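A single protein chain has been removed from this complex, and every other one stays in its place.
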Amino acid sequence: MASTNSRMPSRRVTGPLLGAAGILLFLVAWEAVPRLGLVQEKFLPPASTVLVSLGQYLGQGGFWHDVGETMTAWALGLAISIVAAVVLGLIIGSSTFLRRATHSTVEFLRPIPSVALIPLAVLLFGAKLESSLLLVVYASFWQVLLQVLYGVADVDPVADSTARSYGLGRLARMRYVVWPTMLPYLMTGIRLASAVALILAITAELIIGSPGLGYQIGLTQSGGAVVEMYALILATGMIGVLINVGVRILEKRVLKWHASVRSEVVV
Amino acid sequence: MSTGKRIAYFLGLPILLILVWWAATLGSTNFYVPTPGKLVETFWRVWISNRFFTDFMPSIIRLFIGLAATIVLGVVLGVLIGSFRWLRSLFEPLLEFFRAVPPPVLVPLLMLLIGINDQMKIVVIISGAIWPVLLNTVEGVRAVDQVLSDTSRTYRITGMARLRYLVLPGASPQIMTGVRQCLSIGLILMVISEMFGSSAGLGFTIVLFQRAFAVPEMWSGIAVLGLVGIGLSAIFQLVERRVLRWYHGLREVQRDN
Partner (left out) sequence: MLSVSGLKKVYQVDAGEIEAVRNLTFDIDAGELVCIVGPSGAGKTTLLKCISGLLAPTAGTVTLAGKQVTEPPKAMAVVFQEYGRSLFPWMTVRDNVELPLKNQRVPRAERETLVNEALAAVELGHVPDSYPWQLSGGMQQRVAIARAVAYRPQVLLMDEPFAAVDAQTRADLEDLIRSIWKKLGVTILFVTHDIDESVYLGQRVIVLSNSPTVVQEDLAIDLPDERDQLSTRSSARFGELRGHVYEQIQLAKSKAQTGAVRVK
C-alpha cells in the first residue's frame, strides 16, 4: 500500500493497453523498415505481407499436417521423458545409496548438449520421427529428473516418520507423503521440459529433415521463399506461446490444492 | 563421509558403466558402437592435432564471445526494463513471444539477413540465449525488497550506487538462474549454426564424420561436445558458488527456521 503511486490511475487497465501498444509499435516498425528501404524487401518482407502469408497457411491442410507432425514428436517425446524421469527419480531419490552413487554420472551426462546426438540419430534412424524423439527425450529427461530429485529430497522427515509410525507401507508413503511434496517440483520440471522439447523437435526437423514445421522452414529457406519462411517462424513462435500458456494453466490447476503455492527455488 | 567413501561414490557407477560398455563390445564388430579403447585412441588422433586449432578453438571462441555478449546485453536490458513499470508493460507480450520462438529457426533467418560468417554465428547465439537472462533479470530487479529499497533511499544511495550495491546484488540469484539456462542454449546454437553451410567448426566436423560413416570419429566428436558442456557447467558452478555464497547461506538459515 505504501508504495502505491497516487498519480497512476489504475494499473490493471493501463498494463494490457501498453502491452498492445508495444506489439503495434513492433509491427509498425517491421512494416516501415523494408518499406522505407532500410533493409531490402527480399531479406525482410514487410509485416503485412508476412501476416497475409501466415493467414494463407492457416487455411491450408498441409500446414496443419506439419503442425501435427511437430506436435506429435513434442508430445510423445515429452511423455516418454516425463514417465521415465518420474519413475527413475522416485527410485533414485528414495534411496540415499542410489542418490550418492548416481550423482556424478547425472552431473556428467546432464550438460551434454542433445544436439551432439544429431549425427547418431541420423545414423540410426534417418529423417524420421524416431530421430526427433531421441533428441527431444534426451533434452527434456534431465529437466524433469532433476526437479523430481529435488522434490523427493524436500520431503519433510517429520511427515515421513509420522506416516511410518502409523504403519503406512512404502507404497502408501509414496502416495501420500512423497508424491504431494514432489508435485510442485515436477510441474516446474514439466514447464521447463516442454519448452526445451519444442526447441529440439524443431531442431531435428530443421537439421535432420524429420517431417514437421522445422523441415518446411528449411525448405522455404533453401528455396528462397522468404515471405513464407518468416510466416512459418511466426507460427513456431505462436506454438511456443500456446505451449507456455497451456503449461502454466495446467500448473495452476494441478497445484490449486497446494496451500502454500511454493515460491520458486532460484538456482 | 570419509574421503575414500566419497571417491568410491564418485567413481563407482562411471567405472561400472565403462566396464559394461567394454564387456558388451568385446569381440563384437558392431558398426555403430566402438570399443572404449578404440574411442580413446580415435579421440586422441582426431582432436589432439591440427583440428584442435582449425575446428575446436574457433567454435569455442565464438561460443564465449556470444555468451559474454548475451549476458552483458541481457543484464543491461533486463535492468532497464525491470526498473520502469511502463517499459515492462510495453514489452511484456513481445518478450513472451520472442522467448517462445524456438531459437534454431532463427538460424535460417539470420543466414539470410547477415550471410554465413562468424558474425552470423555469434548473433545466432545471442538472439537465442538472451531471453532467459533478460527475463530473469527483469524479474530479479522487480523483486528487489521494498524495505531494502527504502533503506537505500533514506541513506541517499541513488543512481549508480543504488545499481551497484542494491539492484544488481539483489537480482543476482535470478540473474544466475538465467545465465545457467543461457549456457546450454548457447552451446546448442553454436553447434547448430555450424551445421548450416559451414566449412569448419565442431558442428560441421561431426556432421562430416557422420556423412562419411566414420563412426568412431563421430563418437569422438560427440564426446568433445559433451566435454565442452561439462566444462561450461563446471565454470558456472565455480563462479556461482563465489557470487552467491551469501544467498546459499541465507537460504540455509531460512530453511532451518
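Here are some notes:
Chains here go by letter, A and B, matching the order in which they are written, and residues are numbered from 1 within each.
In the analysis below, a residue touches a chain if its C-beta (ideal position, glycine included) is under 8 Å from a C-beta of that chain, and two chains touch if they have at least 3 such contacts.
No experiment lies behind these values; they were computed from the predicted model shown.
When you scan B:P58, B:P169 or B:G226 for touch with the missing chain, the hit is B:P169. Of B:W21, B:F97 or B:Y247, it is B:Y247 that touches the chain left out of the display. Subunit B residues in contact with the hidden partner, per the touch definition given at the top, are 145-148, 150-151, 153-157, 161, 165-166, 169-170, 172, 246-247, 249-250, 253-254.
We adopt the following convention: only the chains that are shown with their structure count from here on.
The centroid of the Cα atoms in subunit A and the matching centroid in subunit B are 17 Å apart.
Against subunit B, the residues of subunit A that register as touching in their complex are 2-3, 11, 14-16, 18-23, 25-26, 39, 43-44, 100-105, 107-108, 110-120, 122-124, 195, 198-199, 202-203, 206-207, 214, 217-218, 220-221, 226, 229-230, 232-233, 236-241, 243-244, 266-267.
Looking at the complex, you find that subunit B touches subunit A at residues 9-14, 17, 32, 85-86, 89-94, 96-109, 111-113, 146, 173-174, 176-177, 180, 184-185, 187-188, 191-192, 195-196, 203, 206-207, 209-210, 213, 215, 218, 221-222, 225-226, 228-230, 232-233, 240, 244, 247.
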